Every structure is written in C-alpha cells, then in structure tokens.
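One protein chain is absent from this view; the other protein chains keep their places.
In order of appearance the chains are A and B, and numbering begins at 1 in each one.
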Amino acid sequence: MASISLKNVIKRYGTGKTANQVIHGVNAEIADGEFIVIVGPSGCGKSTLLRMVAGLEEVSGGQISIGGRVVNDLEPSDRDIAMVFQNYALYPHMSVFDNMAYGLKIAKVPLDEIKARVDKAAKILEIGPFLERKPRELSGGQRQRVAMGRAIVRQPQVFLFDEPLSNLDAKLRAQTRLEIQKLHRELGITSLFVTHDQVEAMTLAQRMIVMNGGVMEQFGTPEEVYTRPATTFVASFIGSPPMNLLKNAPDAQAGTITGVRPEHLDITATGWALQVEAVEMLGAERLVYGRWTHSSTDELVIIRTEESHAVPVLGTTIHVTPRPDRIHHFDAATGKRK
Amino acid sequence: MVERNSFLTFLAHAIMILGVAVVAFPLYLAFVASTHTAQEIVQAPMPLLPGGHMWETYSKALIGGGAGAGSTAPVAHMMWVSLVTALVITFGKITISLMSAFAIVYFRFPFKGFFFWAIFITLMLPVEVRIGPTYKVVADLGMLNTYAGLTIPLIASATATFLFRQFFMSVPDELTEAARMDGASPMRFFIDILLPLSKTSIAALFVIQFIYGWNQYLWPLLATTSEDMYPVVVGIKMMVAGGDSQNEWNVVMATALLAMLPPAAVVILMQKWFVKGLVDTEK
Partner (left out) sequence: MEKRVQFRSTWLPWLLIAPQVIVIGVFFFWPAAQAVLQSFQVQDAFGMSTEWVGVQNFQELFQNDSYLASFKTTAQFSILVAVLGIGLSLILAIFADRILKGAVVYKTLLIVPYAVAPAVAGVLWIFMFSPSLGVVAYALGHLGFEWNHLLNEGHGMTLIVMAAVWKQISYNFLFFLAGLQSIPKSLIEAAAIDGAKAWRRFWTIQFPLLSPTTFFLLVINMVYAFFDTFAIVDATTHGGPGQATSILVYKAYYDGFKAMDLGGSAAQSVVLMTIVIALTVIQFRFVEKKVNY
C-alpha cells in the first residue's frame, strides 16, 4: 500500500517578518502504483515539493503521508523511499555493485539476496558488464541507469525522480524516457517525477501536477490538462506552440481571455480577419503568424496548418475559424477557467 | 545537514564551544597574567580573573628595562624589527615570485626546465636543514645583525612562485592573445592585465608570508646576536631565563599577546582570502 497524500502542504523559509513562503498549500491524493509528474518552470517549487516528500526539506505546514502513514517527522532513511538525483549522486569511491548494494547492506539483507536483486536490476537496465567498475569510468547515460538500479533494488514504496533526464543529450533522453515507462509497467511502484519539460510530462505521466510560483494550478491526466486547462498558465505551458490567449478576439466579452490552440484554428473563407505577418515552414507543418485587422493591438495569433494547404502570402488578409468545441474562456483578472 | 536532530545540533555546538575553549584558554590565561603584577602570579595558584595592572604591565613590556632575570629589551622596538622583517619578506617574496612565475609560464627560453626544477627543489628544504652553511654565507657577506641578513635568506623558497604559476596557468589564453593584438608588450600585459587578476592570490599569499616572516624563530636566533635586532618572537624566549620565579611573567605574557596581535589581526581581517589561498595553494 503506497499511496501518497499531500494535504495543504506549505513550505516557508525563515521565520517571522522575513519569512518567505514558497509553496502555498498543495493538495493531492495519489493512488498506489500511479506515475505522477510534477511539472513547471524553474523556481516553481517542484523540486522543493519532491524533497519534502523525500524528507530532505522540512514541512512548514500541512501533512504528507506515504502508505497511510504521516511522514512529516520521519527521517529520509525511515520513509522506505528511493530517489534518482539529477546528477546521479553515485558514490565515487565504490563500484557499481557496491553502489547498488549500499542501501540493502544497511537494511541487513542477506548477501545472496543482495546479489540476486542487483543482478536482476542490472539485467533490466543492461548494466551487467559494469558491476565492478567505478562511476567515473562510465558515461552519463550509464551512470543514470546505475542510479536507477540503486533505486530499484531497494524495492521501496515510492520512487522519487528529481529531473533525472536533464543532464542527458536529446537522443539519450528520448531513449531513457521509454525505459522509465517500461520499468514502471513492469514494477508498478508509485512514482513522483519532477521535470521542467512539458514533453516529458505529457509522455510519462498518468496524471500530472502543474505548478507555478508555488501554487498547484492543475492536477489531472495529460488529456485533461491539454483539453481543459484550468488556468491560462496551464494553457500556455502545455502544448507547443503554446495556446493563443487572446484578449481582442472579435466576438470576445470584456474581462475574458479567449483561448484557442494553433492547431485548432482553420484557415477559412470567412471568420476572424488577420493580416499575415510571418510564416515558418517546419516541414510537415507550418506556423502562420497574423495580426488582427479589426483592432490595432500587438496581439499575435499563431495558426498551425499542414503542408497540404496553400502557403499564405505575407501581408495578405486571411480568415480563421476556431473549432467550436475547442474554444476556452478564461477570466482575464484571475486567469482561471470560466 | 540532513537530520533535523536537535540532539546532534546541541552536541555540535557543545563540542565547538569546548574546542574553542581549549584553544582559547592559553590565550585567555596570558591575558589575565598580563594584567597582574609579577608577585601575584608567582604565588600559585594565579588568579583566574583579570587584575588591574594592565597599562602598567604593557608599558613596562613596551619600554623595557624591567626587573626580570632574562632579557628586558623594549618590546616596542622588537615589534618594529618584526614588522620590518615580516613586511620585507612578504613583499620581497611576492615580487620576485610574480616575476619568476611570469617568466616561466609565458616565455620560452633555454634551460627553462632546469630553472623550473631548481626553483621546485627549494620548496622541499626549509631553512632548518641548512642552518650551518647559510649562517656562514650570511656571516661572510657581513650581513649578520642586519635586516638584510634577517630577510633575504628567507625569500629563497618557492611556495609563492608555485602558487602564482598555478594561477597563471589557469588564466585563459584568449586574454593574452587579445592583449598582443592590441599591441601590448609583455610587461604591459603583466602590469595591466595579469596583476589585477591575481589580486586574490596575492592577498592570500600576503597573509601566509606575513605570518611566516613574523613568526620566524630559528633563523633570527642564529643571524642576530644583538638585542636590538631581535624580532619579538626571539625576544620573548630570551625573557624566559632561569627559574620560573625569577621571570616577570606578567611582562612575558604581555609580550606574548603583543607578539601575536599583528599576525592575528592580519588573519582575522583577511580571513576569506587566507582560507581560500591556503586550501588552494597546497592542492
């Protein structure tokens, strides 16, 4: 039973007047075996949140429970968790085998059981040949797998990942992403994965927590976050190119922001009038940038069209129509979905 | 750290306080002793709280001519000797080392390797292992009992040259190339660009060499025979002669504190550079 429960979790640095609150009450119920991604820009508090679950940061307010047990006051060593760090944090003076065996030796697991678990993990991660080597003899990707191996052999209740793919090159990142997915399917351990990359979030998450400035803006499946973003932040953060957030759409109401994704705008004979300002050719698709003809604001509208359509000519006026079930309305003042 | 164990934090502070107390105790005692009269000290046990004779004792120490059985030379003069010696050694060493390091790193010349190793070897042999012959050389050159004799032999070791060499090696080549394209001569580059960059290293070395020069004992002991060329560090030992009760311990302790004030001040004021320089030099 390794559900995770976050109840009104708050993080504050300092005390009294100079206190700085960085996480403002996060609430989330995570079921046993779920793969949850915490995603957001730099400084949004996602790593801090993860470290509070790990026990590496104190909880200033609220409650964190793992497997039904409140863990606020428990040391990291007592929480039955495993963590994969961004810079791997492998013990440089120990061999790969000893790195993976470290936690098990402390838990007084018998030697043959240790060997069995390490061998099994090594097989899954394909690091068998490296068991006797030291970390400095391995490449970045290999070290990453050893770090994951160290976490796997512990058979913990929860896996925590702190931006583990950030230090890898693009190709390796894509490869490792698939391996993590495979691992989760095989082992089914509850996982919290922190990243700033929305692509990683969309592909790995069963549900994701989108954070901004210490606030949890939305907690939902990738589908939900994409089709029904709860705030303008979520709307613009997920999806590339980002959703158009328009104040000056022709039939807009005052105090409302109209949201529509570039891929949901079709170039039609009639509709919203735009003057074409730029066109980017991306091969399979193209991006068209246009400005309103009915009002003189700086607002730029992005449209994504397929290569099969004709290329709009710069400076001409085109018309676009949003797909009716793909329009979103947000309150201009609060950013929240109406 | 990781644990929020308040017991461990308490223990940590306790141990630090204990450590500081043990380390500071001799200094505290010296201070207390310097504020009493000689008689009060000789009657064991000595009082553990400061007395009221501070100014008296310190002036006695600085001016000299007390009633102690050992040397009663004026400490003020000895402090002056120490200061001059330390500063000459410091500036001397830093200057010639900067120049040598610059030559070694940025130029190619015949026998460079030979000179490099010659300088390297001096790192290995402190003055204590060549006392006899160095004394003879200095005596032959008529440099005994002179500031020159006190300082020049100690400028001979290469610690500073090495530190500067390490630092110069880490200065990006692009800077030198840019300077050459701008038409700068080597000396211009050295003075306008390299020296300002080396400020931290120079500061750290200043602290280390000043303390080294100020605290020299064996060499000044050999190189000077007259009281008015004693640095204060030698002078203090000369004060402690004969049996315990015949020394004016209050004056001795006052001298001890005076002797450690300038180096301590230098270390405390320049703590940041000093620590950085120390840790970087040796590594």
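Criterion: a residue touches a chain if its C-beta (ideal position, glycine included) is under 8 Å from a C-beta of that chain, and two chains touch if they have at least 3 such contacts.
As the structure is a prediction and not an experimental result, all values here were calculated from the model.
Check B:8, B:63 or B:191 against the missing chain and you find that the one touching it is B:8. Taking the complete complex into account, B:249 is the one of B:167, B:206, B:249 or B:273 that touches the chain left out. For chain B, the list of residues touching the undisplayed chain reads 1-3, 5, 8-9, 11-13, 15-16, 19-20, 23-24, 26-27, 29-30, 33, 41-46, 48, 95-97, 99-100, 102-109, 112, 115, 118-119, 122-126, 128-134, 136-138, 152-153, 155-158, 161, 168-169, 173, 176-177, 180, 186-187, 189, 211, 214-215, 217-218, 221-222, 233-234, 236-237, 240, 243-245, 249, 252-253, 256, 259-260, 263-264, 266-268, 271, 275, 278-279, 282-283.
By the touch definition given at the top, chain A reaches the unshown chain through residues 54-56, 75-77, 81-83, 85-87, 89-93, 102-103, 106-107, 136, 150, 154.
One rule holds in what follows: only the chains that are shown with their structure count from here on.
Mean C-alpha positions place chain A and chain B at a centre distance of 57 Å.
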